[in-house]
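Before anything else, here's the structure in question.
Shown here: the complex without one of its protein chains, the others still in place.
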Amino acid sequence: MVDPGQLIVRSLGESRIPSPLGSLLTRRGTTEHYVDEADRVLLDDTVAMLAARGDELPSFEPGGPRRRIYFDPSKIRAGIVTCGGLCPGLNDVIRGLVLTLNNQYGVSRILGFRNGYQGLTPGAGHSVVELTPAGVEYINEHGGTILGTSRGNQDPEEIVDCLEQLGVNLLFVVGGDGSMRGARLISETIAARDRRIAVVGVPKTIDNDIPYIGQSFGFQTAYAKAAESIRAAHVEAAAQPSGVGLVQLMGRHSGFIASYAALANNDADYVLIPEVPFSLDGFLPALRRRVADRGHALVVVAEGAGQEHLRDAPLRLDASGNRKLGDFGLHLRDRILDDFAAAAREVNLKYIDPSYAIRSVPANPYDSVYCLRLAQAAVHAAMAGRTELVVGMWRGRFVHVPIPLAVSGRNQVDPDGDLWLSVLEATGQPPDFTA
Amino acid sequence: MVDPGQLIVRSLGESRIPSPLGSLLTRRGTTEHYVDEADRVLLDDTVAMLAARGDELPSFEPGGPRRRIYFDPSKIRAGIVTCGGLCPGLNDVIRGLVLTLNNQYGVSRILGFRNGYQGLTPGAGHSVVELTPAGVEYINEHGGTILGTSRGNQDPEEIVDCLEQLGVNLLFVVGGDGSMRGARLISETIAARDRRIAVVGVPKTIDNDIPYIGQSFGFQTAYAKAAESIRAAHVEAAAQPSGVGLVQLMGRHSGFIASYAALANNDADYVLIPEVPFSLDGFLPALRRRVADRGHALVVVAEGAGQEHLRDAPLRLDASGNRKLGDFGLHLRDRILDDFAAAAREVNLKYIDPSYAIRSVPANPYDSVYCLRLAQAAVHAAMAGRTELVVGMWRGRFVHVPIPLAVSGRNQVDPDGDLWLSVLEATGQPPDFTA
Amino acid sequence: MVDPGQLIVRSLGESRIPSPLGSLLTRRGTTEHYVDEADRVLLDDTVAMLAARGDELPSFEPGGPRRRIYFDPSKIRAGIVTCGGLCPGLNDVIRGLVLTLNNQYGVSRILGFRNGYQGLTPGAGHSVVELTPAGVEYINEHGGTILGTSRGNQDPEEIVDCLEQLGVNLLFVVGGDGSMRGARLISETIAARDRRIAVVGVPKTIDNDIPYIGQSFGFQTAYAKAAESIRAAHVEAAAQPSGVGLVQLMGRHSGFIASYAALANNDADYVLIPEVPFSLDGFLPALRRRVADRGHALVVVAEGAGQEHLRDAPLRLDASGNRKLGDFGLHLRDRILDDFAAAAREVNLKYIDPSYAIRSVPANPYDSVYCLRLAQAAVHAAMAGRTELVVGMWRGRFVHVPIPLAVSGRNQVDPDGDLWLSVLEATGQPPDFTA
Partner (left out) sequence: MVDPGQLIVRSLGESRIPSPLGSLLTRRGTTEHYVDEADRVLLDDTVAMLAARGDELPSFEPGGPRRRIYFDPSKIRAGIVTCGGLCPGLNDVIRGLVLTLNNQYGVSRILGFRNGYQGLTPGAGHSVVELTPAGVEYINEHGGTILGTSRGNQDPEEIVDCLEQLGVNLLFVVGGDGSMRGARLISETIAARDRRIAVVGVPKTIDNDIPYIGQSFGFQTAYAKAAESIRAAHVEAAAQPSGVGLVQLMGRHSGFIASYAALANNDADYVLIPEVPFSLDGFLPALRRRVADRGHALVVVAEGAGQEHLRDAPLRLDASGNRKLGDFGLHLRDRILDDFAAAAREVNLKYIDPSYAIRSVPANPYDSVYCLRLAQAAVHAAMAGRTELVVGMWRGRFVHVPIPLAVSGRNQVDPDGDLWLSVLEATGQPPDFTA
């Protein structure tokens, strides 16, 4: 046991000198990025520790194998479906589910549905694939998903009909928030019919914008790959007179990829994300000055940033029902070119949007491990009879997150949090470019 | 706010069927790897939340910038030293320290000491290097450390003499537990002389065996690189009749690299780590049977595993005073060859020990971000007058860990924890190879 | 010595059966891709061998060190300039020139001119950089060029004034065909002034379209990187119902990158290059049938392909005076979408244009070796007093190619040659999509 005294940090004396960071980091006078001297981080938060104090605190059910399970492994059939856009690690999850079902529980009848929820409806005519340990042996070395995918949900009644016809007891859905809403409807339909079919999700979002699951699988691979594009843009910008590199990265509502990828090389001058509105009238002259001072500049922009500057774009929806965003990257490119032209200044702008190149790569080793362990947790949850949940990692533990909670909002970069502070420190950019 | 009701996971019914995992995972009847049904993971552990309940719980001081600082940036000089074996990310940390000192606080006088603590002693004759933002611009793309390194500590009195002569107020030590013990002595010597010199460590251990700092920098890069060797050994083993791939990975006392690297490809048949003793008499025939059944097998062994089987090796110490381990990998190789020979069975064994190839690579993007943020936290701590601490990440927050606590023990794989359970599930190996 | 009899290949008997390849490979009845039975490849073509037969055959002067040199190394100053677009290996060439000049000949005064020929004119105000072995030690690990670059030529009189003022005796120009034309003018101006300044080029073209130099440096790196984009497009296309991957690669006049990158993965269904005109009216329905038959298709197009289908685009020139091509890739994308729409067929098209991501990467080991050896040859040529030449590799030897010859035409994929035949075999596509 650690004695609380062991946690006290020595200090040379009282800090009296005002920090020079002040003017930089204060965002319009409302919040400050300083650590409160009274703030602390708990050493241990196991329930056992706290229970001794009589607390009842909001908490998650941990993932992992149970001593007693709900389904008889010898009698069940599992099904797997992947939905929505590609993300590194999909094949790792499929492989992890198949190997864990087979090796740990002896489940040998595992079906793969083709092309998302379409594969669970009779109309689409996609054939069902038998999944075996031998068949999935090397699939983790490929990007994409061997099952194919598609966007959009399908009629839950039809889907449950399909599950019943095929005798599926465990349905694993690997997909994003739209697909999880679909999984919830499927689960409710099952409940209404009083069937014993568990629906367990492995949440997929390359943008890392699903809440309560820690970090989404594939996210580290994605920002590592995105960092290569930032490096390329930097090399291009630095090699030209008056070079500007402009990199648009994924992130419809959340700037995690842009933030982490920018930190990875630590050579971006500006990072623009959806969570932090900014003044274009402040940004453009700042960029121009930076190019004049240093010869070149590098701008990283999340695709969902700056939507406030695209007010006149009409509302459009994609097949999953997500609102299509205006393309701010191209808008920003044109605004920068116009601004330099208006100022009669030379500029050599290189615009890079690596989107597909990022989504389709195989998972890196971190994500491979993470996908495997998420798959193990998902199988244990389903075998124990849990349903309408997704698996995630919270404070270092795998946990069960009810689907309604996982689709209740978005995980976003906190404009007053540690991550954005690191970005501001690394770039030296003003928080919102207002005077 | 999350309503506790939102955290309740739906279940299809009561789990009554005994899990088939039982016999596999129980370790000699004493512990079991099952999740206790009453276990929970806290949603939130901020002190504010708990303080409302009147608790005083063991907790860390968070890292980050302070509103008031201890040192006047215009008057100080910083020093940086890297000690011990190579680890991916050393140059990222150096670069992060220099950029943060310079860009955030305006500290322009930053010295690099050459070749570890030797560079802080007059005898070694290593010249001191002036570190500037321009000079460190691209160093993160190289492995190793631009400052050089060495093992072993030096006389703390001589070191503090050196710091005083050069007018250094902030000393950043990037090194392992031996170096942190050295940093503690330096810090105590400074205190005894009543000098205002902050000593802040960035803990380095490629084995991830320093406690209370979360995961050490470079660790993810290391196991990702190690996974390539496992892949190579697997390809070799699978291509030969009766092929056995044997990969020895780093991990003197802790099997983290072996465990994560094995999970990354999920194709190891056996993982042997220092934390879990095992029976060679059980292991060898199990390996032989596996080769007979499947044609080949893959064994991953941490260098510190199986020391109980090398009892007769004499005690040896390295320059840092660490006990030199017997070379179990080579011992195991010979034992396997002998065992197959004794059984008159063909075996084509390929032995790979990639050690240096792993230590010397540049950090991957995850570790680059992490190193930068550790460096930011270290600078903020030092500027605020904190001393005799290392920076780490605990439950998602950067924290200040007193050096005495950081050197008080080892971070090890918990034989009853989630990680080892994932390894056992992935390999299907028995926990300790006893009958 | 090899006896000619040793070169005779055994045959089982006379080949009488017509090849099934016939209809596929014959291009409109004019040429055929078959090997003529009388064709042979010379074992040896050294001049010594042939001279014995009294021949005088067209031949190149070989590169390499001379016993006697023209310049006194102790008295000379060298200059290096990089021009035009980025290409992998520029920094390797700079480094190779500096190290060879310094280590082999003891030349210590080496200047780098900034931003292409602009750096050799007084107006541009770019400062000159002193290049040393220590300064270039690690630059080969970065993409781009540490000297910067720019497009377009400058007044040769001004440039020679600059060279004379700075006392430069050896000018190394690393650039494309436009820059080599500039180098020729510089060289002629030097000759007109009767000055002793050698002008030696290292030809740069990421498209591999300069003739008589074998393969251009950076080309292998480029197509290896391009192959990643083809892989990404394949993964995307295969994961969607009715997926089409469309990858536009560099190649204004020559389809080498498209051809080699497509062969690297061997998963493209169609490759379109500038050297082989094709019928869009034949291509579009063929693509549609392929998608119907196999579920997806992959198209690789060189940027200069299909210009015959963009007849109405106005003539535009870039800063180097090259005619700007119409953007066929985007045009083709629209035509494909229109064609599927007109046929009322679903299509999920992913368009990737990785251009900048390819130009800016560091050279791979093959190109690093090649750049170093080209630089060695360039230094030896200049020290021996050769001028107005570029270095290249021809039939396995480094050679001196007079600049007028190197800019006299283009290296292109031979529509009747081995490479294009390999592409046709690998894709199975008809040669020109006419009925």
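We just call them A, B and C in the order they show up, numbering each chain from 1.
Note that a residue touches a chain if its C-beta (ideal position, glycine included) is under 8 Å from a C-beta of that chain, and two chains touch if they have at least 3 such contacts.
Because the structure is predicted, anything quoted here is derived from the model rather than measured.
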Of B:P62, B:G143, B:P211 or B:P431, the residue in touch with the unshown chain
B:G143
Out of A:D72, A:E141, A:D281 or A:D414, point to the residue that touches the absent chain in the complete complex.
A:E141
Touch with the omitted chain, as defined above, among B:A78, B:V361 or B:V413:
B:V361
Which listed residue (C:V128, C:L166 or C:A264) would be found touching the missing chain in the intact complex?
C:A264
Listed in rising order, the chain B residues that touch the chain left out are 86, 115, 118, 142-145, 148-150, 228-229, 231-233, 235-236, 238-241, 350, 352, 354, 356-357, 359-361
Pick out the residues on chain C that sit against the missing chain.
2, 4, 6-22, 25, 32-35, 37-45, 47, 49-50, 53, 55-73, 95-96, 99-100, 103-106, 140, 187, 196, 198, 220, 223-224, 227, 260-261, 263-266, 364-366, 368-369, 372-373, 376, 380, 383-389, 394-402, 404-405, 408, 418, 421-422, 425-426, 428
For chain A, residues touching the missing partner are 138, 141-142
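Convention: only the chains that are shown with their structure count from here on.
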Closest chain to the overall C-alpha centroid, by per-chain C-alpha centroid: which is it?
A
Rotation angle (°) superposing Cα atoms of chain A on chain C, nearest 5:
180
Suppose chain centres are the mean of their C-alpha atoms. Which chain sits farthest from chain A?
C
Distance between the CA centroids of chain B and chain C (whole Å) is 46
So, what's the distance in Å between the C-alpha centres of chain C and chain A?
40
Report the inter-chain centroid distance for chain A and chain B in whole angstrom, where each centroid is the mean of the CA atoms.
26
So which bits of chain C are touching at least two other chains?
142
